[in-house]
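The other protein chains are all here in position, but one chain of the complex has been omitted.
Note that the chains are named A and B in the order they appear, and that numbering of residues resets to 1 at the start of each chain.
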Amino acid sequence: MSADPKARMGLVVPGLGHLLTGDVKNGVGMLLELGVLLLALVLGLPRIGSLLFPDASAGGFALHPWVALLSWFGFAALLWYFARQHAQPDKNVSRENQSQWQLVWRQFKKNRMGVIGLHCVVLLAMVTLLTPFLAPHDPDLLDVGPQKSSPSLSFLMGTDEFGRDMLSRLLYGARISLSIGFLAVVISGTFGAIWGAMSGYFGGRVDTVMVWLTDFMLSMPRLVLVLTIVGLFRPSGAGGIYLIVLVLGLTGWMGVSRIVRGLVLSLKEQDFIQAARALGQQPSIIILKHLIPNAIAPVIVHATLGVGNTILTEAALSFLGLGVPPPISTWGSIVNDGREFLRTLPWIAAFPGLLIVFAVTSFNMLGDGLRDALDPKLRSR
Amino acid sequence: MLNYILRRLLLAVPLTLAVVTLLFVLVELAPGNAADKFFTPETPPEVRELIEKKWGLDRPAHERYFLMMKNIMLSADFGRSMVQEKPVTEIIAETLPNTVVLSLVTLLVVFVVGVLLGTIQAVRKYGLTDNVITAVSLFFYSMPEFWLALMLMLVFALKLKWLPASGMYDVVLYEYLTPLARIQDRLMHLVLPGLALGIAHSAGTARYMRSSLLEVVGQDYIRTARAKGVSERRVVFRHAMRNALIPVITLMGLSLPVMFSGSVIVESIFAWPGMGRLIITAIHTQDVPLLAACFFFFAVLVVLGNLLADVMYAVVDPRIRFS
Partner (left out) sequence: MLRPRPELLLTLLALTCFSCGGGGHRPDAPGGGSDEPGADTLVFARQSDSESLISVVYQSASDNDLIVNMFESLTDSSFDCRLEHPPGLAERYEHPEDGLSITYHLRKDAVWSDGTPITAADVAFTYDLIADPAVASPRISYTEKMLPDARPRVLDDHTVRFEFTQAYDRQTQMSHTGMAIVPKHALEKYDRASLRGTDFEKDPVVSGPWKLHSWEKGQAIVLTPNDEYFGQKPTLRRVIFKTVPEYAARVIELEGNTVDMIESFQTVDDIAAMKKNNPEIEMYRRGWRFMDYVGWNLRNPLFQDKQVRQALTLAIDRDKIINDLLTTQDGEKLGKVAVSWITPELCDYESQNLKPFPYDLEKAKQMLDARGWTDSDGDGVRDKNGKPFRFVLLTNTGNQRRAKASIIIQANLKAVGVEAQLQSVESNNFFERLRKKDYEAALAGWSAGLFVDPTELWHSDTPDHTYEFNFTSYSNPRADELIERGMATPDLEAVAPIWQELQEVIYDDQPYTFLYWRDEVVGLHQRVRDPQINILSTFKGLNDWWVPSSEVKFSH
């Protein structure tokens, strides 16, 4: 399907090319992403001056709008890159010459749920990074609208009891919730991979002890452990969020570690590891340079699935009164704020709740898709 | 078999003790003193000393640790709750059965519903039914438990009035009910917390069952069976099901701690006096002896759950023999 004129439409409007050639899921996804980009442009452009160069009264350099600006161009480049790929596929690469990642990508593209999940996650990432351009109001400003107004055209998700715009609050809350999920997963993924690799590589007594410690961590309900640590240390102020990220990260690594250990056990008997050993390379180098890169795929799958789980755990912490302390708002804490208005102003709890469901579903769909794509047993079918 | 179980239990002993050790270390690292909650600025120093002495806090940490371990190991004595002042084991004895009942009933339902849905999905793979169930499962699987719980309560207890909103039994009528009606009353009270706890797990189990069954169906012996002309129904239920269940059973064993995590939330919302609520109270009141015992018994439950899964394994898969 070289240079299909329909596919070429994608170069003008990314997504249209996919849509016209029958690839609905990618087409719609990319069009939505384009929509967010344009929305950010339309909403952000009139304010761009004051956002990037706030006057001194707002207090110094504004980092977030600059990040948003850079990521806007980044996302735009990404969109057009995919549109171009679709319009002019590299036909020179035969199946045999494809790298492992290209194979995975081909496999992944066949998985409808996975692709939808990917687009949802990209959308979330865009919304998170472009928040300063997208949010119609300052999330903490009181009385930007009438108090407790239900969702309307001017306030799409209503307002809370202070007349704060819920949409803006949720957009800014998304950054914290998703950042917590992302950072915690980075911690648990890294730690779990290193732990599992060491355990598998060294074997013997070391392995026994490390596996035992993994089982030990698995024998405590995660939420109970997190609650206890947060409850005992009672974090205050901005420090609270770091403690929560750290605790969530250090209680979620066991799954990764098990998988990596299994992989390493089979890898370490292979020739290239034996060779590296024979050459007298340091175990730390072997683990970091040879073993972990080969085990990266399952770690990524696990991490993707872990983001959703972490967001849910953080929400549960907020519910139990041990979440990120105010004034920082997360989706979890906004649901919790809305709990007392459950009977009277249901949208305050409903929108963040639905957003949590949406985000977690997206990450789970993406993770499932990746897992299927990476599973060689399923690849033949 | 019995030998195997005994060996596993013996191996679990250091694990449960390590869990208690972990808690001890956490409490020591945390700021403040376990008895701080008893003190106000006016507390005279002599009272302060007496209270610290009463709870053994006047001794150095290592002494307290060894004393605690000795008491636990030799006489299963976890000390007294710092809030209720009753022996901790007595408090656990009141609450543990409630959590076990809730978890086991939920686990049973989760297993049946999950396996059923997963099988339907696998049989109708990539069909409309499969896709709908997948989507609905994912939706519930991704839902915060407390949110689901509150919604269930709003709908079924308040709007429809089908089910009681909270508690383990009807506090007004229970003592006047016949034994049969009591059982019915208790079952009715189990439904909402069970649903809140189980829906997400059923969804997860169904997903797992589906992929497990699909994997098994792709294997040679199933192809052989099909080639021999065995009916599709028989292939799925006689040949594939058994093998597909093995990983699902492992999952059930492993999901026990996840379920206990959920019980922390669900028990608080539905006023279910179990371990989940107890541990929240213990955390909020910094009741260290009670907290230690909660940790211990959670670990014990998890170990037993895994053991049960292993035993079930042997039942489902005759190839497995424990030696």
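Heads up, the rule we're going with is that a residue touches a chain if its C-beta (ideal position, glycine included) is under 8 Å from a C-beta of that chain, and two chains touch if they have at least 3 such contacts.
Because the structure is a prediction, the values reported are computed rather than measured.
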Open item on the list: Considering the complete complex, identify which of B:18, B:271 or B:311 is in touch with the unshown chain.
Closed with: B:271
TODO: Please pick, from A:22, A:46, A:293 or A:327, the residue that touches the omitted chain in the full complex.
DONE: A:327
TODO: Would you indicate which residue among B:62, B:161 or B:228 is in contact with the undisplayed chain?
DONE: B:161
Task: Positions on chain A where the hidden chain makes contact - done: 56-59, 140-142, 147-148, 161-162, 234-237, 321, 325-327, 337, 339-345
TODO: Could I get the residues of chain B that touch the absent chain, sorted low to high?
DONE: 32, 36-38, 40-42, 44, 46-47, 50-51, 54, 80-81, 83-87, 91, 94-95, 150, 153-154, 157-158, 161, 164-169, 171-173, 175-176, 268-271, 273, 277-278, 281
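The rule we apply is simple: only the chains that are shown with their structure count from here on.
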Task: chain A and chain B: spacing of chain centres that average the CA atoms, whole Å - done: 28
TODO: Could you pull out which chain A residues touch chain B in their complex?
DONE: 113, 212, 215-216, 218-224, 227-229, 231-234, 308, 312, 315-316, 319-320, 322, 332, 335, 339, 342-343, 349, 353, 356-361, 364-365, 368, 377, 381
Open item on the list: Can you tell me which positions in chain B touch chain A when the two form their complex?
Closed with: 15-16, 18-19, 22-23, 26-27, 29-31, 134, 138-139, 141-147, 150, 154, 207, 215, 218, 254, 257-258, 260-262, 264-265, 268, 279-280, 283-284, 286, 291, 294-295, 298-299, 302-303
